[in-house]
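One chain of protein is taken out of this complex; the other chains stay put.
Entry: chain A
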Amino acid sequence: MSSVNQDKQPKKDTKFRGWLRTIDSLKVMKWVVYLFFFLFLVLPLVSVFLVSFTGQPVNLLGSLVNPDIMATNIERLSNASFEHYSLLLGGTYFSALQNSLALAIGVSILVILMCIPLAYAFARTTMPYKKTLAALCTIPLIVPTFISAAGFIIMFGRTGWVNTMYQSLGFDGVLIDAYSMTSIVLIQVFFFFPFALWPMVAAFKIADISLEEASNNMGAKNWSTMVFITFPLAIPGIISAALLIFTVSFSDFGTPIILAPDGLNLIVVEAYREISGFFNWAGASILTIVMVAVAAIFFWLQRYVTKNMDYGTLSGKPKGTKLNDSKIVTRSLLVFTILVLVLPMSAIFSVLLQSFATTWGTGLLPRGFTMDHYATVFTRSGDNILNSILLAGGALIISVIVATLVSYFVVRENTSKLDFMSSIPLIVPGIALGIAYIQTFNTAPLQLTGTAFLLIVAYAVRRMPYMIRSTMGTMMAIKSDIEEAAVNLGASKLVAIITVVGPLMLPGIAAGSILVFVTVIKETSITVLMAPSDWAPMSLMVFQNLLRGEVYTASAMAMLIIVLVIILQTAANKITKNSLY
């Protein structure tokens, strides 16, 4: 028996190898990438779409392998109707959509109003401490919104220090209720404004300086030039920023899930409850479709505006901008900027204080200070820290591999289909992606719901566009002849990519990876929806502790996340700035 085997094996081996040699390893990789996007992006979205009509689970993969399942599916599909969509016309879904739209529109408008003076200050004046303020203005972006929400509770909760102060001034009740639409709006405005600020600064900088000079030459006053020339020229940039804020606000999960009061229906919270509370397939899928549709429309609008904008602004490079150095203007803008920063900074500072507090009741300050919570975090929740790192690491590996290959195929082989597919996650809010995954991978043949693997894939897919943006840039900078040289010297295309293209892409990959790692650690919606309990990451821990009222350890853990994020983000910026070659 064994001798026969020994005789046969080498033969088989060479045959197999001969066969292996005939296939192009790179083509195989391309199919693997396609399969990845098909399985983990197209399939879940299509499934959810179908479920929204059938109201019952649709197992597309199962249909392919099992005729019985196929039969059930066909029957369910034949009963498909718009019936479930009628839910949207009235009742809770309708009010949820209404509220979410109102929230997103309100937040966008407020952010733009707030950012106009800020952007002007950064782009067109000699406001003092510009650098420091610019750095401070990016901090709100670093903080995950559920942590900002925690900070708000510390400030505006019933015993919060701001409300305490307010009462000690002789007022009754509370200044702002932490659990209200107002506080959700405030958090989103003050923590999302940097998303709009920097594009608007760019728009203000770019607006045609020569036109302004002409206007001034003709005797117009500075302020009228500002109102009639500068501002209108920056309008496309401003609209684009507003649309971006709309999408961010609309899909934000961290703030509403913590702060939305019982009476306030928001679409993300509603969808979350439907899927994780009631297992309502029909409802969850309809809300998912609505969320994706709204995000897609606004995403498309934003692209459209930006695209048209580029034509107008490419006309010429502004030569040395003349900055406004009027004392009154710069001083008042300085005050305004500082005022804008007060709220987010105090929220973060409150979390910091609480993480060191023994207890913090109704007083303005904690009773005493201790390191205990950090000790608790490290002893009791060491696993969560490890989980976060492992999950983020896993997501990172997947996204590095996929993003590198996608960039390669898009840049070198003009595979625009992949380019399009890999940008789809931009329009899928986290909670929507989570619902689609849970519903799709619920049963055999690919039963993955509740596994860490699916969570990792979800993280990777969600952040793929950012990774790809980063790798695509460096890929374009690598001339194809370097790769051809490697092939010419004997390397197969795949080996050439791994040994030559890969290392040259390292700066892009490194920067992209850190960003992916950071966002995964901050990620709330997918985590809360999909994390299995034995794989709970830090963000889930903070979230659960907040709900359970273990606010001190939640704060300590939150601070840990913030510090980690700041360190990693700085590293990423360093890498992108002085790329290796």
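Everything that follows uses one rule, which is that a contact is a pair of C-beta atoms (placed from the backbone, for glycine too) under 8 Å apart; a residue touches a chain by one contact, two chains touch by 3 or more; residues count from 1.
Criterion: contacts and distances are computed from a predicted model.
A.B. asks: Among "ABC transporter ATP-binding protein", "Ferredoxin-type protein NapH", "CHAD domain protein" or "Cytochrome c oxidase subunit 3", go ahead and choose the protein name stored in UniProt for the chain not displayed.
C.D. replies: Record says "ABC transporter ATP-binding protein".
A.B. asks: For the chain left off this view, which of A:119, A:282, A:504 or A:540 is in contact with it?
C.D. replies: Residue touching the chain left out of view: A:504.
A.B. asks: Hey, which of A:262, A:481 or A:534 is the one touching the hidden chain?
C.D. replies: Only one of A:262, A:481 or A:534 touches the chain omitted from view, namely A:481.
A.B. asks: Using the definition of touch stated at the top, determine which of A:63, A:376, A:449 or A:492 touches the missing chain.
C.D. replies: That would be A:492, which touches the missing chain.
A.B. asks: What does the interface between chain A and the hidden chain look like in terms of residue numbers?
C.D. replies: Interface with the chain not displayed, on the chain A side: 24, 479, 481-482, 484-493, 495-496, 499-500, 503-504, 580-581.
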